[in-house]
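All protein chains but one are shown at their positions in the complex.
Moving on to chain A:
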């Protein structure tokens, strides 16, 4: 670079830049004006969704971190409390959710082949299985409520201190009162994690209703599949969170260390 460079005295009332004629523009209704091409728009949307899911992973990550920490600290309490979760209900819910994810994947496929009726059917199926999941979850939560296993003022450790007095826990070893208190930490994390997961499902179901309405109108049967595709990513993410929650909360360490 020439060190003696000085700014030219130049009266710039006009801007300057090399330019080319405007690139080809599509004029489909979904095409937003600030994207050069529809392809660019679709890529941007999908990339944005993946990034959003990354933030979701970090969000849930905090709770998984807390779970792993306290599981190590309070192993016996976590084992005893985990035994109070119903594996059959959890397994049924896992199956329901995976089926719902399959229906969603079908939906993306039907949108891509521009089949309006089958797309609507697949989305409705996704919604029905999503609702079924929440229904099962309701009965699980209700049982916890009846057993006073919801963290807070009414939480009771009686079942863990004196398990033989209860039909449900008659084969369980008793916990020291100190350790039994820690079952509340387990249940807090259980409700926080599954509750946050359920909240994501409820938001997803709301979006599904909106997508079904638009799909019925034929919005996604003309080759414009981005919203379906991106919602599919979200829905599968919610599935995957459950795929981690189910083994961590229901399946592992059901038996105290000998």
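Here, a residue touches a chain if its C-beta (ideal position, glycine included) is under 8 Å from a C-beta of that chain, and two chains touch if they have at least 3 such contacts; residues count from 1.
Everything below uses one rule, namely that contacts and distances are computed from a predicted model.
K.L.:
One chain is missing here; what is its name in UniProt, given the choices "Protocatechuate 4,5-dioxygenase subunit beta", "Transporter substrate-binding domain-containing protein", "Tricarboxylic transport membrane protein" or "Cytochrome c oxidase subunit 1"?
P.N.:
"Cytochrome c oxidase subunit 1"
K.L.:
Among A:112, A:143 or A:181, exactly one should touch the missing chain; which is it?
P.N.:
Touching the chain that is not displayed is residue A:181.
K.L.:
Please pick, from A:152, A:223 or A:247, the residue that touches the omitted chain in the full complex.
P.N.:
From the options A:152, A:223 or A:247, the contact with the absent chain belongs to A:152.
K.L.:
For the chain left out of this view, which of A:147, A:192 or A:205 touches it?
P.N.:
Touching the chain that is not displayed is residue A:192.
K.L.:
For chain A, which residues touch the unseen chain?
P.N.:
Chain A touches the missing chain through residues 1, 3-23, 32-36, 40, 43-44, 47-48, 51-52, 54-56, 58-63, 65-66, 69-70, 73-74, 151-153, 155, 181-182, 184-185, 188-189, 192, 196.
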